[in-house]
Each structure stands twice: as C-alpha cells, then as structure tokens.
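Encoded as structure tokens, here's the structure I'll be asking about.
A protein chain is absent from this complex, but the other protein chains hold their places.
Our next item is chain A:
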Amino acid sequence: MVTRGFAGKAGNFDQSMRLPPGQHVVADFPVLTAGPTPRIKTEDWSFTLKDGIRPVKSWNWTEFNALPQTRMTRDIHCVTTWSKFDTAWEGVLVDDILGDAGIEPPTGFTFAHSYDGYTTNVPTADLVVGKAMVALRYEGKPIPPDHGGPSRLLVPHLYFWKSAKWINGLQFTQKDELGFWELRGYHRYGDPWREQRYTND
C-alpha cells in the first residue's frame, strides 16, 4: 500500500544497490542490547571453543591477540532498519581460531556465547571461509564496551544482532538451536537481503 503523502527522505534512495530492502543509511552506530552494558577487563577475558559440552581450547587475551589478525571493512545492517557502510574491524577469523585449535568444524551449527549470558545461533557455514571473525578492534581502536568490547562476533552478511557482543565462546551443536533473540521473535537465520527480520519472515 502506498502511504498518502510519503515520498521518503531525500538521500535515502542513493545507495539502493548497496542497501538491503527496508534499510536506511545512518552515520551513527546501531545499538540493540537486551540489558546493561557489561564491563569486562581484558585481564579477566577468555575465549573458549567447545564441541557440544566438551571444551576444545581456551585462550586468554594475550594468547588470543597473538593469533593471526585480519582486517575486514564491511557494511552492517541492524534489524531495526539502520545500516552503516564501511565499518572497519580487526580481529581473528573463525578459520584461524579453528586452525589454532587444530580442528575442522565438527557440526553444521554453531552457538555464540556472550559474557552477559546471551546467545545467538549461526550456521557454521556462515562463520568459516573468511566470512566471520571475533573482532577485537573497531576503526583501529579497542571496541567500546557498549558496542560489544573487548570482543564481539562479526558476521556482517547477517543482521547485526547475530554479531554477538561481549563474545566469550563458540560452541558447535548437533542441531540448529535458537539463541536469545531468536527465541524472542527474531528470525532463525537473519539474511538482510531476504528481509528475514522476524520469526516468520
């Protein structure tokens, strides 16, 4: 249905090839968080890779920073319709985490865990072959706490809630379980180009 009198704000059309349906470009940074911002000291930080309930390997901050660091500049898309172009991140590719642990992905499903107890589910295929990283720096600086620092998952081709803030682990699961937001009305997969925002989209 065309809305009477609505033309859209000038400038919001320009980038349409680059902009998934229903999104608009902002200069700000989207924030969607269910609770208060946790403050995690890097001295206390650790990251654990698990296969089911079995821990495969853990890293402390120094060890994790010693893994190969990769830069990624990507457009990000928040489910609340904000998109931000050319955000520059640096961190450890999920491929390099697996490499350091000496394993191949054991299952097709992954659960990301965060310090504040939140989780999100992502198919393993969307995390590997250079598609995703555990980011440690944003625009050349440590990631601010309200944007997920010290470390957040970056899966830029999915809606940004999938890029779990304050990440402290990845866990391979036998089936596609639903994470925190996915249990609360958000889409299981979250592809911005197919507008998979909510459960039945």
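Operating definition for what follows: a residue touches a chain if its C-beta (ideal position, glycine included) is under 8 Å from a C-beta of that chain, and two chains touch if they have at least 3 such contacts; residues count from 1.
Assume contacts and distances are computed from a predicted model.
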Undisplayed chain, where the name is taken from the UniProt record, one of "Rieske (2Fe-2S) protein", "Ferredoxin-NADP reductase", "Cytochrome c oxidase subunit 3" or "ABC transporter ATP-binding protein": "Ferredoxin-NADP reductase"
Among A:8, A:102 or A:140, the residue in touch with the chain that has been omitted: A:8
Residues from chain A at the interface with the omitted partner, ascending: 1-9, 12-13, 21-22, 24, 26-38, 78, 80-82, 116-117, 146, 180-181, 183-185, 197-198, 200-201
